[in-house]
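Yeah, one chain of the complex is gone here, protein chain that is, but the others are all in their spots.
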Amino acid sequence: MKRPSLALRCLVLLYVAALLGVPLVFVFQQAFSHGWAALWAALHDHAMDEAILLTAKVVVLAVPLNVFFGIGASLWIVRHPSRISHVLDVLIDIPLAISPIVVGLILELAYAQNGWFGSTFSKLGWKVMFSLPGIVVASIFVSLPLVSRQVIPLLREIGDHQEQTAATLGAKPTRIFFTITLRSIAWACAYGVTLTLARVIGEYGAVLIVSGNIAMLTQTLTLNIGANFENFNGYQGFVGALLLALVSVLVLVVIGVARHRLERKRHDSFA
Amino acid sequence: MAKGVALGYISLLVLIPLAALLTNAFNHGLGAFWSAATGTESLDALRLTVTCSLLAAIFNAVAGTATAFVLVRDNFWGKAMLNTIIDLPFALPTVVAGVTFYTLYGPLSPFHVNITGSWVGITVAIMFVTLPFSVRSVQPVLESLSLDAEAAASTLGASPFHVFRTITLPAILPALLTGTGLAFARALGEYGSVVFISNNLPYRSEVASSYVYSLVSSGQVSSAASVAFVLLSCALVVLIASNVIARRLARRRG
Partner (left out) sequence: MTVSLDGVSKSFGHLLVLDDITDVFAEGEMTALLGPSGSGKSTLLRIIAGLTPLDSGRVLLSGRDVTKAPARDRHIGFCFQDYAPFRHLSVFGNIAYGLKVQRIPRAQRKAQVDELLGLVRLEEFADRYPHQLSGGQRQRMALARALAIKPDVLLLDEPFGALDAQVRGELRSWVRSLQRELGITTILVTHDQSEAMEIADRLVILNDGKIEQAGKPSFVYDHPATDFVAGFLGPITTLWGIDYRPHELELALDGDEGEKGTVTEVVRLGFEVRVVLTNQTSESTWVQLTHDQAKALNPVVGQKFVVRPRAQNLVHNDATSREARPID
């Protein structure tokens, strides 16, 4: 089994092409099936444009928050371990085990009008559910561990000698963080940020529940695609899908480069 | 201070909502929880979800291992492309996959294949979503595996299949198990890619997350919380069990 047989290679290629390749190509085919003019018109669909804008707002709010939290939590877990940080280490991975629908449900249970904090929040004039904050919270929830999962193992692997050396050279903690720590984990961060971005843009189930899915108001791009599809407006749905597919191709490229760089870094590392 | 912010963040996001789930699942007593979780529709949905997830996870354990093998040991034009596209399910929104599968293999299928409203369609959608888990867990282990042991076994006259079964498989088994466990747990909660192709026919093709959604939509929040609790427990048990077994297997190998 030193080198797999040609038959195995072909089987694998066939499987991956059928399962992953065909759907991706099909999205492009469907979106272009009515010609350029129709595509151009569909791109200017008012509801979809509003949805794109909302998704962009969610990305701008949720991604930086999670990146900030992910890096901070990783540093705490690896560099200052304590009993509490161990608890954090476990909690941080829990979102991976929860169905997006259940995420939506539990956020509603906690933060909707009749939920735990609903009355407190509404007294304060805060509207979390069925508005932007709810969508942001749901997006943050589902993408919570994506940065730290990449950063934690790398931080462990590099160790703290570089940071300590920088300290003996007179550098203050902030300087050490920006000139040493962040530089060493840059590609792992890029990887995690890209995964977070993809997940935030692509989240469907959790956002479906917490947003209320009202067109032009609380409908993200994924919800807009789903709605178009259910309203027998499949073509418009595929135009939205095309945009997301383009984003995902971009995401794939960044992920590919980041993983390559991380592997090379590991290869370059010395005993 | 920073630590307080981190703890507050995770409490508001994860801990408090989870506590809300627990109290809502059980606030009408154990009896109400039990009847909500084991009603016919709930049981059918859970059974279908577990069956399809298990099928997809097992199938992908095999297909994923084969893919990892080709990626690590084979060499051909386009291999980098194959390696890149494996992550597509992480990058492509599930709803896009959902509507695409529905159009490809639904009533209007260009291939004249209709697998909507059946376990087949659900399983295919889950296979799409979970493929990278098994590939990416096995791949690094295979890369670090020395070929010496395999070569030694071959010189002793072992057939390629025998070498794989006795040398390679035991080495990758812990990672494969962890990856399959992750895939299985993810599959149990999958919604976006499944909901279109499944048609959501109660008792027939409704997965657990769909059922929870329909309960939420019709305002039956406590019942939704009960089923959600069962679903979440299943996923956690799968994750913990696969991790524990994998660790034990790895330790036995020393």
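Each chain gets a letter, A and B, in the order it is written, and its residues are counted from 1.
Criterion: a contact is a pair of C-beta atoms (placed from the backbone, for glycine too) under 8 Å apart; a residue touches a chain by one contact, two chains touch by 3 or more.
Quantities reported herein were computed from a predicted structural model and do not represent experimental measurements.
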item	value
Left-out chain, listing which of the shown chains it touches	A
Sole residue of A:7, A:90, A:124 or A:169 that reaches the chain not shown, by the stated touch rule	A:169
Full-complex contact with the absent chain, from A:103, A:152 or A:180	A:180
Residue numbers in subunit A that touch the chain omitted from display	159, 161-162, 164-172, 175, 179-180, 183-184, 186, 265, 268-271
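Simple rule for what comes next: only the chains that are shown with their structure count from here on.
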item	value
Distance from the mean Cα position of subunit B to that of subunit A, given in whole angstrom	18
Complex contact set, residues of subunit B against subunit A	2-3, 5-7, 9-10, 13-18, 20-21, 24, 63, 66-67, 69-70, 73-76, 80, 82-104, 124, 127-128, 131, 147, 150-151, 160, 163-164, 168, 182, 185-186, 188-192, 196, 208-210, 212-213, 216, 221, 224-225, 228, 231-232, 235-236, 239
Residues of subunit A touching subunit B in the complex	1-4, 8-9, 11-13, 15-16, 19-24, 26-27, 30, 69, 72-73, 76, 84, 88, 91-92, 94-111, 115-117, 137, 140-141, 144, 195, 198-199, 201-205, 208-209, 222-223, 225-226, 229, 234, 237-238, 241, 244-245, 247-249, 251-253, 255-256
